[in-house]
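Here the complex is missing one protein chain, while the rest keep their positions.
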Amino acid sequence: MISYEFIHKFSDVIFVGLFFVNNKLLKTMSNSSLPNYLEYKGKYKGIFAWIFSTDHKRIGLLYLYSIMGFFIVGAILGLLMKFELIAPGKTIMEAKSYNAVFTLHGITMIFLIVVPGIPAIFGNFFLPILIGAKDVFYPKLNLLSWWLYIIGAAVAISSQFMNGASPDTGWTFYAPYSFRTQSNVLPALIGAFILGFSSILTGLNFIVTMHRMRAPGMKWLKMPIFPWTLYGTAWIQLLATPVVGITLLMVVAERVLNIGFFDPALGGDPVLYQHLFWIYSHPAVYIMILPAMGIISEVIPTFARKAIFGYKAVVISTLLIAFVGYFVWGHHMFTAGMSGTSLFAFSFLTFLVAIPSAIKIFNWMATLYKGSILLRTPMYWAVSFLFVFMIGGLSGMVLGALSINVHLHDTAFVVSHFHFIVFGGVGFAFFAGIHYWFPKIYGKMYDAAWADTGWIVFFFGFLLLYTPMFYLGIAGMPRRYYDYVPEFHFANILSSFGAFIMIAGLAIIIINLFRSAKRGKKAESNPWAGKTLEWTIGSPPIVENFEEIPEIK
Amino acid sequence: MEETKEHKIVSFKTYIIILFLLISHTALSVFVTQIDLGNLSVIVALSIAALKSLLVFSFFMHLLYDKRMYAFMVAGVLMVMTLVLIITFLDYGF
Amino acid sequence: MYSNLSNFSEGVDDSFVIIFGIIAFFLVALTAVLIYFLIRYREERNPVPTEIEGNVWLEIIWTVIPLGLVLGMFYYGWMAWIPMMQKAPEESIEIKTTAQMWSWKFEYENGKKTDTLYIPKGKPVELLLTSPDVLHSLYIPAFRVKRDVVPGRVTEMWFEANKVGSYDLFCAEYCGLQHSFMTTEVVVMTQEKYDEWYIDTTAAAKIMATPGAAGLQVLRDNGCIACHSLDGSKLVGPSYKGIMGHEVEVITNGKEKTVLVDAEYIKNSIYNPDADLVKGFTKGLMRSYKDELSDEEVEQIIVYLETLSDKEQ
Partner (left out) sequence: MTENNTHDHYDHEGSKLGMWLFIFTELLFFGGLFIVYAVMRYKNGTAFGLAAEELDVSIGAINTVILLVSSATIAMSISSIQLKKTKLTLILLATTLILAIVFLVNKYFEWGAKIEHGLYPGSESLEQLGHGEVLFFGLYYFMTGLHALHIIIGIIFIAVMMVKVKNGKLNVNRFVQLENAGLYWHLVDVIWIFLFPLFYLIA
């Protein structure tokens, strides 16, 4: 049996452990006369050469390792839930642990992984290269963002180890339960607040970089799609994150000073809390998905050997998603007792926001038309991204319909929707990206056969894991349920088995990548015959990316 | 990208005039809200505040003299903010 | 998905089927095209790609057609929802419903209280939902209805059951430790059976005969059992078994002391739960029942607790 304390200890070990693995990995050769960024010797030595480096590429890798560390914790927590849910009643833990586990799972997955994820890792690494710059506009601020990220994460995680219980509110921190519970909600909130700052600073940095540092000749409409999606994302980070910042601060004030903003016992309004929370958290889902779409928009053209179909339409739809995405937050509150007018408006806007996503899907498909398609690991991931993203997005349509949402809200259907789209979307795009850019980042090639095996195991595990949850939701199983009625047993078994298969796939993928970073064959500078700027420079790139800033015709 | 463009130097006189306008509007809003206008006083006070901030934005913060882009950005951000406020109020006022 | 168990289920199921049909069509069609392209245009079969920059007409077509479709979906979703939003019909039975950590309490027009929802078939029922503590949500999957219970407000919901039977009733909004145990049932009866049940007080009278039965009823009606077990197992609060006459360690004003559980102590524990905090339990979970339980009811509880003392077993 897994006790509450055990979960604490266990996450502790993983966090500390993963942090120190990275440094040993990186010994590579350079194919330029200048030292590449991995070998470069700066003012500091050892680990300090990384954690005090302002090189955007090193910062990108710092994020990669820290996020991977959290990610493994989050994934194992997910697995624990699946063990628990394999049968009704108690299987491996108490209700108390279960509540703490899904809360921590949600917080790590959302705030520590997919929100910062792709912009912080690939954005940092490739944005300057893709627009022909030597670094971001504020390199020091960039480093500060990483430090804030780590500090925020540490504060949030510290809630697990302090006296008292781990937070058990769910990642949404709904009032007034988050005031009532005696668990350590405060550090989790403060951690999320700091993480917000980190995210804002990254966004700010990227916008200025794109405005001011594009290589000569690179007009706005010559920028690759990935930077464009980062641009849209950055604006959301800038304009939505402060709202959740202030909300969390108000919750802190309410807990400490007893000002009744949200607690009805003090005259506050709990639904107002939900408004403020989702004003951030809905746009935040587009913070997650837009950069993922950006990666897909790079991978598909490269492997179809042609330029993306309808460049302008893709750019415009990116900006539209970012914009309309601000005004649909209420679809998370359809049963919370909002007025009829707002229900109508929010449902309507929710359906509108699907259009730009649809445009993107169609353009990606059209890019494949008459291409000369090379099926390699990154392409497998990209194509399966299309599939799972469609499922996730289309199930979002079902949820957006008012009457159906009443039935499906807060059920396993929602859980399935967002795993398909968050994890299917962002996760698959992340794997597409890491396999696509791996040769550039490390100057090494991974073992393609293992990578493909990992993909297929993972993909089918994924489908088996989450598809039954659609059924469970329709049948009426509420989410955040530690225990369930026997009717739901069979689908839950299927789902749990899916999780075990998927984890096996994940293990293959990660081990393959780690081994290859160390021992892989040397990679060429342009293994996929890509057309964007990162493929014109050496693998791995030199410290300031370009010996000479390129001129774009 | 080196920026060599000349910056416009705003004269002290302009600033003083704006300051004068700002202070007189403050006085006006205090005055108007002292007489009882009911709900209207909320609207008047906030309109005056909006006018004042418009002055600050365009003169003190140089939106009138800088690149157009900044003015557009500010307008866009304020628009998002207002829309969010209005949409929130669909749940309360209607 | 069709069940037709309540007046709403048909509308909801219809719009589900329509929307599901559209999205399933898109999913299948697009996936088929995707796979076709991957095979037809793979490198071996089509070594030279044809560069196509874009096509404005296509873009317009695949913006406008989905736009029409999503508006259609919106319309169907919305139409089926209109009756739910409307006020309950005049002739509805009104039931005051309290959702509390972690139990349900239903109070009928004649003052009858239950922890299971009993309703007649074919008659509209209106629930007036309140919560003394945190958010909950009343969810009856079979009826396709759900409504959040927001502390500080009275929210209303209504429905009409079509078929006799008993159905699950869940709490769908996360409300803390025992959230997943905050479940009960809706029992739908024929009008005649319901009327019989409604005026019947004999069932209660029968239990009343045994000592302490009234007390047990009070505990049930007020959801105490959700946190306190009767058989010695530890839930959120201390078990009632053998509680009377025992010594417990409590924390009063930050200091530990040992007290003997007597009637006075029990009463104080119910009215000011945080005053003497039992060691090993969490503060703030149990709220004060000062406004809800009369002295008389507390007396009845005490009588009942006496019957649970160890000696008798």
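Letters A, B and C mark the chains as written, and numbering starts fresh at 1 in each.
Rule of thumb we're sticking to: a contact is a pair of C-beta atoms (placed from the backbone, for glycine too) under 8 Å apart; a residue touches a chain by one contact, two chains touch by 3 or more.
Predicted model only: the values in this text are computed from it and were never measured.
Seen in the complete assembly, the chain not on display touches A, B. Of the candidate positions A:G106, A:G268 or A:G310, contact with the hidden chain is made by A:G268. Seen from chain B, the chain kept out of the figure touches residues 1-3, 7, 9-12, 15-16, 18-19, 22-23, 26-27, 29-30, 33, 41-42, 45-46, 48-49, 52-53, 56-57, 59-62, 66-67, 70, 73-74, 77-78, 81, 84-85, 88-89, 92-93.
Chain A meets the missing chain through residues 40, 42-43, 52-55, 134-135, 137-140, 200, 203-204, 207-208, 211-213, 238-243, 245-247, 250, 253, 257-261, 266-269, 272, 275-276, 279, 543-544.
Keep this in mind: only the chains that are shown with their structure count from here on.
The touch graph of these protein chains is an open line. Separating the centre of chain A from that of chain B, both taken as means of CA atoms, is a distance of 38 Å. Between the Cα centres of chain A and chain C there is a gap of 32 Å.
Remark: chain B and chain C have CA centroids separated by 49 Å (rounded to whole angstrom).
The set of chain A residues touching two or more other chains comprises 271. Annotation for chain B: no residues touch two or more other chains.
Chain contact summary for the complex, chain B toward chain A: residues 1, 77, 80, 83-84, 87-88, 90-92, 94. Taken in their complex, chain A has these residues touching chain C: 95-96, 99, 168-170, 174, 176-177, 180-182, 264-265, 269-271, 304-307, 309-313, 335-337, 340, 343-344, 347-348, 351-352, 354-355, 358-359, 361-363, 365-366, 368-375, 383, 386-387, 390-391, 394-395, 397-398, 400-407, 409-411, 474-476, 478-485. For chain A in complex with chain B, the touching residues are 212-213, 239, 271, 275, 279, 326-327, 330, 338-339, 341-342, 345-346.
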